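Notes for the one structure printed next.
Note that one protein chain is taken out, while the other chains of the complex remain in position.
Letters are used for the chains, namely A, B and C, taken in the order the chains are written, and counting of residues starts over at 1 for each.
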Amino acid sequence: MNALAPIDWNSLSDSDFRAELRGFIEAKFPAHLRNHPRRIPRWEDTREWFGTLSAKGWIAPNWPREHGGMGLTASKLLIYFEEVERWGIPRLYDMGLFMFGPVLIRHGTEAQKREYLPKILSGEHRWAQGYSEPGAGSDLASLRTMAIPEDDHYIVNGHKTWSTFLDDATHLFLLACTRNEGRKQDGISLFITPLDVVGIERRLITTIAGHAELGEVFLDNVRIPGANMVGPLHGGWGIAKDLLEFERINNGSPKLGLYALNQLQEYAKRTGLAADPRFAERFTRLRLDLQDQSCAYRHFCSLLKAGRTPGPEVSLLKIWSTETYQRLAELFLEVAGEEGVEADRVDVPGALAALRLYYRSRPATIYSGSSEVQRNLLAKRVLGLPAPK
Amino acid sequence: MNALAPIDWNSLSDSDFRAELRGFIEAKFPAHLRNHPRRIPRWEDTREWFGTLSAKGWIAPNWPREHGGMGLTASKLLIYFEEVERWGIPRLYDMGLFMFGPVLIRHGTEAQKREYLPKILSGEHRWAQGYSEPGAGSDLASLRTMAIPEDDHYIVNGHKTWSTFLDDATHLFLLACTRNEGRKQDGISLFITPLDVVGIERRLITTIAGHAELGEVFLDNVRIPGANMVGPLHGGWGIAKDLLEFERINNGSPKLGLYALNQLQEYAKRTGLAADPRFAERFTRLRLDLQDQSCAYRHFCSLLKAGRTPGPEVSLLKIWSTETYQRLAELFLEVAGEEGVEADRVDVPGALAALRLYYRSRPATIYSGSSEVQRNLLAKRVLGLPAPK
Amino acid sequence: MFSLRQASALAREPDVSAVVEATERFLASASGPACFRQARGDPEAAVDAAAFGRLAEVGLTGALVPEDLGGLGFPAGVAVLLAERLGWSLAREPFVENLVLPYALLLALGNNARAHALLGGMAKGGSVVCVAFQEGAFALPSAEFPVARIEKVGNGLRLRGRKRFVVGARASTHSLVLAPLEGEAALLCVPSGAAGVTRQDKLLADGTFWSDVEFDTVVAEDALIERGASCIAALENALDVANLALSGELYGLQTRILEMTLDYLKTREQFGQPLGAFQALQHRAVNLYTRAQIGRFLLGEAVDATETSAQAQYASRCKARTADSALEIAKEGIQLHGAIGFSDEYDLGLYVKRILVRSAWLGGADFHRRRLESFELAEAAA
Partner (left out) sequence: MFSLRQASALAREPDVSAVVEATERFLASASGPACFRQARGDPEAAVDAAAFGRLAEVGLTGALVPEDLGGLGFPAGVAVLLAERLGWSLAREPFVENLVLPYALLLALGNNARAHALLGGMAKGGSVVCVAFQEGAFALPSAEFPVARIEKVGNGLRLRGRKRFVVGARASTHSLVLAPLEGEAALLCVPSGAAGVTRQDKLLADGTFWSDVEFDTVVAEDALIERGASCIAALENALDVANLALSGELYGLQTRILEMTLDYLKTREQFGQPLGAFQALQHRAVNLYTRAQIGRFLLGEAVDATETSAQAQYASRCKARTADSALEIAKEGIQLHGAIGFSDEYDLGLYVKRILVRSAWLGGADFHRRRLESFELAEAAA
């Protein structure tokens, strides 16, 4: 099969598609990267596999085929994730693939798409996100980064934080205020910039997992060309919300939980724990929480694929998937006992996974809109519950 | 042993005290009242047992001995409850014993104490509470019942609701506004009145358990003598808070949960469910939740017994005990399966208990300050968390 | 917000849509909490022939019957969609017990002339059938399980034994009874009025009844509908369909409670605010909504997967999920309403009690999770 031919993967049966993927992964995925100790391995570790997928045309399963993606239906996309997680493949530098790319496809100019999309697919550009600011956290409306027009550029000053992928990112998309009066939400724009320009400094932040995978970005009179604005001037709020919906669908996929479930199941089989009915009871509840959530995920992906906006309801996906993921990790750590808290025992891979999963599942309910913010949104925008008088 | 002699029950060892109680209960408690179908049986059903306890001097385990109570320490009081619940003794008309009596002992005039305390002990006076009003629920500050002074009386008009024991109560203690200006809290007084006076009408409300045990009280120009005010004029708010603390200690005792636990344990043994490790896991968690809470209960009772006010912390007792009680009832109903939802199967007493407990545990988190109100209180008064700006 | 229409392809097919809408119109005019309240606990208020007539009118009696037997020939998934509307309306019409379960059982027997004859009678509205198989707490059917026995006597069959938790027995003209005959499973069709058939009705929490039925009766040989392992397989299949329908009903019941609760939160004020403005209550409402939605999309897929090999898995997943969330929503519905939620005058309690009964029938959440575990084990061993 020629990978570069415009194959319609959706025309394959589910089992053929799964077999095709599985065969490729098992043959080509570098064994030493399986069940990687980092939540997000460094770029130099995964670039080879990124390139392999990219060459095969399989790097962007969710993008439309005309832009170089696989254009998978919701069911096929879930199979894609299942196979990736089954094999213990670590997370790639996927901010461009799952977040920024889809936004650019929807809101970018033709020139922007031509410029950036191929480089996301090739891995040449690796994106990080500049949303949060110190003291702003989940509260985008209190943004302080300013972009002041000057000839055909904007001069940007500000301070972003909690940017994931910052260690090896090459580019940043960020929100900045472009108007001082009126409602904050009506004066925000979305910009893109390389990270290696004059005026940008990064400071990495080490997480409790011991990895410096996120960080702060200081912008000091950074010149961003007007052509690097995505969407209309002052229209960043709407795009950001859109982007958050992609993010919520992406973070609402069961893939993280699938990996945790696989690891825990393997551990339970190997140690005999699987035969313990008390464990089985707790495990089955979580397994079903994950499995049943896949139905909701397929639904929202279908909407997206059909060109419809999933709406604020999509927040329920993210809440459910991240909280299930955490409960799986907590159960795993609990049953792993003493071995679960040994941080360097390489001879007990299953138990070590418990501690890693405990750490890496923590931020899931915090980033891209905390569970609390998602619940506020659902209460207000979906259930129509009133604001306090 | 002469029951009327001023025995110091606290001087007995725990096991002697327990044996004494158990012997008396097993000998004297009318068998047909065990595991009664009603949350609160009617007065005519339990008056005989009330009289038996009263004659023995055992009707008011928590009152000081000088007022005719048993003056039990916290540990002994818990043993008292354990034995009562072990034997499946239904709730008596105890509003005077656990709520109004202690308030009168603390805040009443000598004349009020002489007049009312003995009649609470004998069962001649049976008290109901007039706190809630339609549209006010847990929000005492929006009270609308008015008491206007006229010569040496007050003329009271208003509408109370959700008064438990109303079916067979003889007397009502109620909050009413005695001042129109200033903070609501500074203009509320506590009154007592017989229910059979001119101007009072009751309407009973049937619960989802099918029993008309609570109801509404309509007060239409009811004349209440000034001597029937408890505590100072406009001082009702403080007394009400005090009363609520007694209520919270009383509702925070593990006695309701103990009864549910006993019933469920008996059912599990009889049906073989006790040998199911999945059930055991869930049951043990709840058993420990109840057992560990007894420690907290003993602590707060000791404070009270030592004459110290338990403070707002006591709300945690009520939250924990009522929610544990409900979870026990829910587990019971779940495991009882089909038999659990048969409403009239008299040949399966254990399973029928499940449905009854499900019903009777529902209001526990609503009455005398809902769990939500208790959490608000703890957040504000104990944790010192701020109010919204 | 809770419609299954967006979650299921079958639900969007025009003819299915039409029968669901006809059912909604029927329910709006003829059923609901007031009827339910009036009939509860009344032993005379068994569903009468007229009610079945009305069900037939809107297509409910024939919905699942093949066209060549006089029905509409819808797939079983439609039963879930209809049951959901019945649940939402708190209808007491015995759809799952006297229609879905016996129809699915008879259909699952395949090319069986006696089953077809009975189906034909049912589709016309003449026969009302219930299924009597349990003798204790719900378990999957097997030939070894029952104590009841069938023996050959002269040119007839003698059935002896006691069946419990027979839902829909009161309105039935016939019972389909599972019992062993000569060491293998058999399904017998016993007229409800036959001598030696004694019904003891049991009042349930929601004011409806099911029955213990004592059999000591002799029937003609042609009452034997089927024998052998196929009886067990057909019954298991039918129970899956019935559990799917019950899941739909439980989903409808819980979404109605959720709607009532959201309305209450929006209108009732306390401490100078609508209750729904309190963030702690908002987040709890969101949790209930989320749990219901997880059931919604699962149900949607299940509706589209009836009569496939995935049906059994979906049945247990749906029952476990919807029973759990219904019980949670029932409990929280009462709590969020406060005292009014505990009073019998308010309709909420009717829905709560209905949920208690329907979630217990044909296996609760824990039973179905254990069944799913046994599927996993079987798969792992294969």
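Keep in mind that, in the parts below, a residue touches a chain if its C-beta (ideal position, glycine included) is under 8 Å from a C-beta of that chain, and two chains touch if they have at least 3 such contacts.
None of these values were measured; they are calculated from a predicted model.
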Item checked: Chains shown that the absent chain touches, full complex -> A, B, C
Next item on the list: Just name the one of B:W58, B:Y267, B:W320 or B:Y359 that touches the chain not displayed here.
Entry: B:W320
Next item on the list: Looking beyond the chains shown, say which of B:N221, B:T284 or B:T309 touches the absent one.
Entry: B:T284
Next item on the list: With the missing chain put back, which residues of chain C would touch it? List them for me.
Entry: 278-280, 282-283
Next item on the list: Determine and list the chain A residues touching the chain excluded from the picture.
Entry: 132, 135-139, 141-142, 161-162, 205-208, 210, 278, 326, 330, 333-335, 337-345, 355, 358, 362-363, 365-367, 370-372, 375
Margin query: Which parts of chain B face the unshown chain closely enough to count as touching?
Written below: 280-281, 284-285, 288-289, 291-293, 295-296, 298-299, 313, 316, 319-320, 372, 375-376, 378-380, 382-389
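The criterion applied here is as follows: only the chains that are shown with their structure count from here on.
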Notebook entry, point to check: If you average the CA atoms of chain A and of chain B, how many Å lie between those two points?
Noted result: 53
Checklist line | Set of chain A residues in contact with two or more other chains | finding: 280-281, 388
Next item on the list: Return the residues of chain C touching two or more other chains; collapse runs of consecutive numbers into ranges.
Entry: 272, 278, 366
